[in-house]
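Missing here is one protein chain; the remaining ones are kept as they sit in the complex.
Then we have chain A:
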Amino acid sequence: MNDVEIHSRTQSGRVHAAGVAIKDLRKSYGSNEVLKGISLDVAPGEVVCLIGPSGSGKSTLLRCVNLLEQPNEGSIHVGGFDATDADVDIDKMRRKVGMVFQQFNLFPHLNALRNCTIAQTKVLKRPQAEADKIARANLERVGLGHLADRFPDQLSGGQQQRVAIARALSMDPELMLFDEPTSALDPETVGDVLSVMRNLAKEGMTMLVVTHEMGFAREVADRVVFMDGGVVVEEGVAEQVIGSPTQGRTKEFLRRVLDPTHIEIAE
């Protein structure tokens, strides 16, 4: 896996990380309440993994943080921004928040390099040459410097997801959101993406990760949050929540996920 050795950060040295503070967050679709009063703090530089059964609201919570979903009640502070303030400059806030999707969502009409430069030039108004340099450094960082000219349909799922991470990193985010980043991948490419994420965590990036990769959560996360039915059931250091959960629902979930016939540990 030499291919994904991460090179030291080329532009600004260490990551400038932001924290997140979520308080009493509620979100409903019609009469269906998906988030029933969630409070969660993420310190700058902290890595928090959100785990839980599908439909537990973890993706919705993540999407509320950069306002892809509009919460109904409660507050979210990201870096210096009050996300739930009606007057917040959404676009300015989102520049600080990188988002990685389950389905990658690369722009299919642009090659890997342009995927990483388009928002730099159009949003941050960086000159093309500077944007190119930053994009190449970030593609290098995810181990794909040699595939900068490829279009998304010429890349494997794992490569596409790493380009998506490089695209987000090119905006110099202070917080990265990952929405099940490995769930749509072939098993053999999962490890490459996870190792990119692991290195990002080491560099001090604040990360909020929705994942089913318990091995990754255990190894990389500072804290694990178990959600079920729109509430936080249990949270704590990874070893404790995954290793010796106290709540019945957490135990039940982990028993099913960690069932030996399903186990997938990258290392």
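Definition applied: contacts are C-beta pairs under 8 Å (C-beta built on N, C-alpha and C of every residue); 3 or more make two chains touch, one makes a residue touch a chain; residues count from 1.
Rule of thumb we're sticking to: contacts and distances are computed from a predicted model.
Choosing from "Amino acid ABC transporter permease", "Ring-1,2-phenylacetyl-CoA epoxidase subunit PaaB", "Chemotaxis protein CheW" or "Dihydroorotate oxidase B, electron transfer subunit", the protein name stored in UniProt for the chain missing from the display reads "Amino acid ABC transporter permease".
Here the missing chain is touched by one residue of A:108, A:127, A:187 or A:243, and it is A:108. Contact with the omitted chain, checked across A:61, A:148 or A:168, is made by A:168.
Only one residue from A:68, A:88, A:231 or A:254 touches the chain missing from this view: A:68.
Within chain A, the residues in touch with the undisplayed chain are 66, 68, 91-92, 94-95, 97-99, 101, 103, 105-109, 118-119, 122-124, 151-153, 164, 167-168, 171.
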